[in-house]
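Every protein chain of the complex appears in place save one, which is left out.
For subunit A:
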Amino acid sequence: MTSSTRTASSTPTAPRVAPGPGGAAPAAGRRRPIAWAWLPAHALAWVYAAMLTVPLYYFLVSAFKTNDEIFSDPLGLPSSLSLDKFSTALHGARLELAVANSALVTFSALVLTLCLAVPAAFAIARSRSRWAAVTERVFGLGFLVPTFAALLPTFLMSAYSGLFHTRLFIVLLLPATAMPLSVIILTQFMRTIPPEMEEAARIDGATTFGVLRHVYAPMAMPGIATVLLLNFLNFWNEYLYSLIIIGPDQAQRTIQVALPTLRSTAGTDYGVLTAGTVLTLVPVWIAYTLLQRRMQQALVSGAVKL
């Protein structure tokens, strides 16, 4: 507890003015000199930030344009702000149903991933046995399996299990693909938790599950938030397995499978396609913003407790 207390007391009172390039903090009451040496860095940072907004702008304005406007004047403002293309995208590909399916699959898979990865990481992090190290390396081997190599056996498994063309199979599959990264990240976070914390909890009568729940899980919250964020993006954007396993049924297909139905060999309406993509990105943006904030909060609170 000593170290965490020290950090907690020192963090809020840390000087707010950062030292200059020379390392010396400016004296109180004196005007801060302009750090011209940093000007190129600032300029480059702003240029980079501006460049990031260009594709976003292009993406948003394209949702209001015709194909001819998109190709002939890519960065120009749209001639109309009609929401027809959004309506066409929603209606044409039943995107509302697809977003609901993606949310269902992603949420269920995330819950399952955490239920499996947190106890696994807890066991590996606490164990001093060489088998724990071996187990950790086995999880690491999961990175070596290419996505395409697993496609055929996964398809066969879904067909033989009777779960082909169901979302349940994808809900079970996605955590399996996420386990290597999740376990390794969480194990590293849990290893930073001092064993004295567990000893103190044990003295207070905590069971092993109690130690995980009341000591390790809260203190590994930065890792859990990170794993949630990374897996959320991976699960939401998964295309190939959803296409093959879940199939074309509008009632079941995810957003990544539904969106391409807005393409056509006879000529794609890119305005409709980008409008559909914008619609499907809104939930991602909301979830990303929420999780990012939680992750930052968790990082700060984790640092305080440590």
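Structural remarks
Throughout what follows, a contact is a pair of C-beta atoms (placed from the backbone, for glycine too) under 8 Å apart; a residue touches a chain by one contact, two chains touch by 3 or more; residues count from 1.
Keep this in mind: contacts and distances are computed from a predicted model.
The UniProt record for the undisplayed chain lists the protein name "ABC transporter substrate-binding protein", from the options "Sarcosine oxidase subunit alpha family protein", "Peptidase", "Stearoyl-CoA 9-desaturase" or "ABC transporter substrate-binding protein". Only one of A:S127, A:T147, A:T268 or A:Q292 touches the absent chain when the whole complex is considered: A:T268. One chain is missing from the display, and on subunit A it is touched by residues 67-68, 70-72, 88, 92-93, 97, 100-101, 104-105, 107-108, 111-112, 115, 155, 158-159, 163-168, 171, 243-244, 247-252, 257, 260-270, 272.
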